[in-house]
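A single protein chain has been omitted from the complex, and every remaining protein chain is retained in its original position.
Which chain is which? They are A, B and C, in the order written, and residues in each are numbered from 1.
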Amino acid sequence: MMEHLPALIIAIPLLGAFAAPLFKRHHKAVSIWAILITGITLIVSLLLTREVLVKGILVYVFGAKSPTLVLPSGYKVPIRIMFEVDALGAFMAISATLMSFVGALYSYSHVAHESGLEKYYSLLLLLEVGILGMVLTGDLFNLFVFMEIAGISGAALVGFRSYRGEASEAGIKYLIISAVASLMVLFSVALLYGEYGNLNLAYIAKNIKFGVVDLIAFGLLFTSFAMKCGAVPMHYWVPDAYTEIPAGGNPPLLVATYANLYALFRVSFTLFTNIVINISRAGWIMVILGVLTMFIGVTMALVQKDVKRLMSYHAISQTGYMLLGVGVGLTVLHDPSKLMEFGRDAIAGGLFHVINHIIYKSLLLMTAGALFYVTGTRNLDNMGGLARKMPITTISFMIGAAAISGLPPFNGFASKLIIYETSYMLNPILTVFAMVTSILTLASFVKVFASAFLGPPLKKYENVKEVPKPMLIAMIILAALCVIFGLFPKIILDKLIYPAADALINYLQYHSWGGLA
Amino acid sequence: MTTVIIRTMTRILTPAILVFGSYIILHGHLTPGGGFQGGAVFASGLALLIIAFSRKRVKEMFEKVPLSVFESIGALGFLGIGLMGIVMYTFLRNFIANSGAPFGMPTPEGINPGFLNTGGTLPYLNIFVGLKVLAGLTSIVLILFLILRREENE
Amino acid sequence: MNSVLVNLPFIVVAILLAIGFYTIGFKRNLIKIIIGVEILEGAVNMFIVALGYVKGGYAPIYTQAPSGAIENMVLPTPQALTLTSIVIGVAVTALMLAFAVNIYKTYGTLDVSKVRRLRG
Partner (left out) sequence: MNPMTLRTPSGYWNPIIWVIFLILFGLVAYLIYKAGNPKYRRDTDQVKPFLSGNLETDKEKIQVRASDIYWGFIEALKEYYGVLERMHTGDIRDYILWFVGMAAIITVILIGGI
């Protein structure tokens, strides 16, 4: 049964998503169903990760006689759709399933009074399917399909509060952006298909010749994925979408953004990296985009009044750190001495920041959702003195804020430390920008803390109580993860992150389907 | 915006369109077509019904039809056939191809007009996809119609 | 002359891509922008189908195929890709139109230069 895990991890949430509409008008039941399904998927993803870490790359060929039959006898090219799970994909799968579980748990009370819940949970599970498909697939066209699934269900979730005009506005913006981005992805996939006659990622990567058409395809793929992961100056959809989605949908949407970041890494490292040609240009583009993203994101965050919008700008700014870290690795990928000196650590730092950021930003966005739940507003000007009324939310917020600002001993510190030191090796100016960004991050969270939680208790919030238990549990899980990841960074790095970074560096192993051909 | 002409033509055309849609679904593994195309044709027949009649009449017609349940059944059936393949081979494996199951004789390979049961699991996948697509597209048209017509009337 | 004729589908694709991006980028009406996305999709689909054309090939359907066809059947991958992309396009269009209806109800306009409460 273990070899079927890559199929099951897609099939189980699909089953949940399609069965959810059958629970019409049973709101409690459909919430519990979604929590159950996401929980099972989380367990499956943990098993999958263990398999991958023990056995190396896991290949699953759909519709074949046996799961690992990439090239049936007589075939020189792979022809079936296949999933190729390496340590990086498994790492992203853990993030996706964990965040979907937490999001479903949080949604149990956060959206309890809205109508159309069966559709909400159906979309949430479909979003999870889209993310998982994107990060596990080994086929370019499948990447497009799952990207569209994630985009459509994400946009529908953004516009879920259909009685708000702003939600529809944000929804259509996100939808048009993702439709255009994925059409350009499809266009470049078609360019590659026309040239090499195959859609398998590893096969194309093995045969790629770096002609002008290939590089045009690379440019389109790069820009499309950069837009969908919110790199400046194509970040404008991020604050709109993150602000309007119900807070329970925020963690999966965040992971959906980083699934696109994963696709960007996969395309730059695996598809367009060959032993013959050195394109460290792509690495420099990534580094420059990263620096722009983190600096502009954080300065815009500083002036926001809407609490969720402020945090969404921080999400943009933190994406910059990941682009910087992995971009530093990409620039020195073909220079073995530098790669061993700091390149591998830079990639590990960037990837470690992905999971750290997913954890603490989901936590922060969920505390913002809790503030919205009790006050009915997102405007920081109208809040104040809530610390006494909501102690657990306050503590969760403090942990999250400390983690995002890179205060030890929380998890943000470890990954930021690695990124600072490695980017210093490439160019000291990059580190200066990164540190200034970190300081401004702390400044803007002090602003949120001071205006929402501190200050004299306001009269209109006299009867405010702590949010319901499922929301608290979801927040406590993430806060605990923040502390654990911060206290034992070495263990997490060795068990999860360095294998993922090595999966990016050892692209030759991916090209041969884990040694199957 | 409905006239006697539209209503009469709808009465004549709709059964033909629905039959054609079903044909495309059921014959999808042999000729061009399949679940999605047939479902879309079927749904366009139903869409003709929706736009030809008044809001009240449409509501009466579609009140008893559980479209979202059809959609779920279609998707779950597709997934179920996919999961059946996992028992012996892999997910979505065509596990009864070339065996003739469940209707007896296997078909010879090559060009052979007249044999219907040659697709293994494909016809069943087509039927489920067709069910899902016709329910999904019809409910899209229906919902947009109900929203827009409500504004016209009020 | 011949090279133009051979490349005609690709020239049409390029023109359609340009029209699509122009429509999304410079039209004010939201419905027209949605049409622009559709034009882009049509361009990409046409590109894939044009790539899939093989001179002298046969459709891979055994029923009533001529007897020499079995050696020259075409792998139908591009058609399958186009079909999938059309299916996805239907879902995207339906959702975009639903959002447009909702926006018209709350904002009272479909002019995108006025539909921008979210900014800054």
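Note that in this section a residue touches a chain if its C-beta (ideal position, glycine included) is under 8 Å from a C-beta of that chain, and two chains touch if they have at least 3 such contacts.
The structure displayed is predicted, hence computed values, not measured ones.
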Visible chains in contact with the missing one: A, C
Touch criterion as defined above, residue of C:I24, C:A43 or C:V92 at the omitted chain: C:I24
Chain not shown: contacting residue from A:S168, A:N260 or A:T422: A:T422
Candidates A:V102, A:L136 or A:I176 - the one touching the absent chain: A:I176
Hidden partner chain, residues of chain A it touches: 172-173, 176-177, 180-181, 184, 212, 215-216, 218-220, 222-224, 226-227, 233-234, 236-237, 240, 279, 281-282, 285, 296, 299-300, 302-303, 305, 341-342, 345, 379-381, 383-385, 408-409, 413-414, 417-418, 421-422, 425, 443, 447-448, 450-452, 455-459, 486-491, 493
Positions on chain C contacted by the hidden chain, ascending: 21, 24-27, 33, 112-113, 116-120
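By our rule, only the chains that are shown with their structure count from here on.
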Chain pair with more C-beta contacts, A-B versus A-C: A-C
Interchain centroid distance [CA atoms averaged], chain B/chain C, Å: 23
Chain A and chain C, separation of their C-alpha mean positions in angstrom: 28
Contacts with 2+ other chains: residues of chain A: none
Contacts with two or more other chains, residues of chain C listed in rising order: 105
Touching residues on chain A, where the partner in the complex is chain C: 141, 144-145, 148, 152, 155-156, 159, 162, 164-166, 168-173, 175-176, 179-180, 183, 186-187, 190, 193-194, 199, 239-240, 243-244
Of all residues in chain B, those that touch chain A in their complex: 68-69, 71-72, 75-76, 79, 82-83, 85-86, 89-94
Touching residues (chain side chain C, partner chain B) in the complex: 59, 61-65, 67, 69-70, 83, 87, 90, 94, 97-98, 101, 105
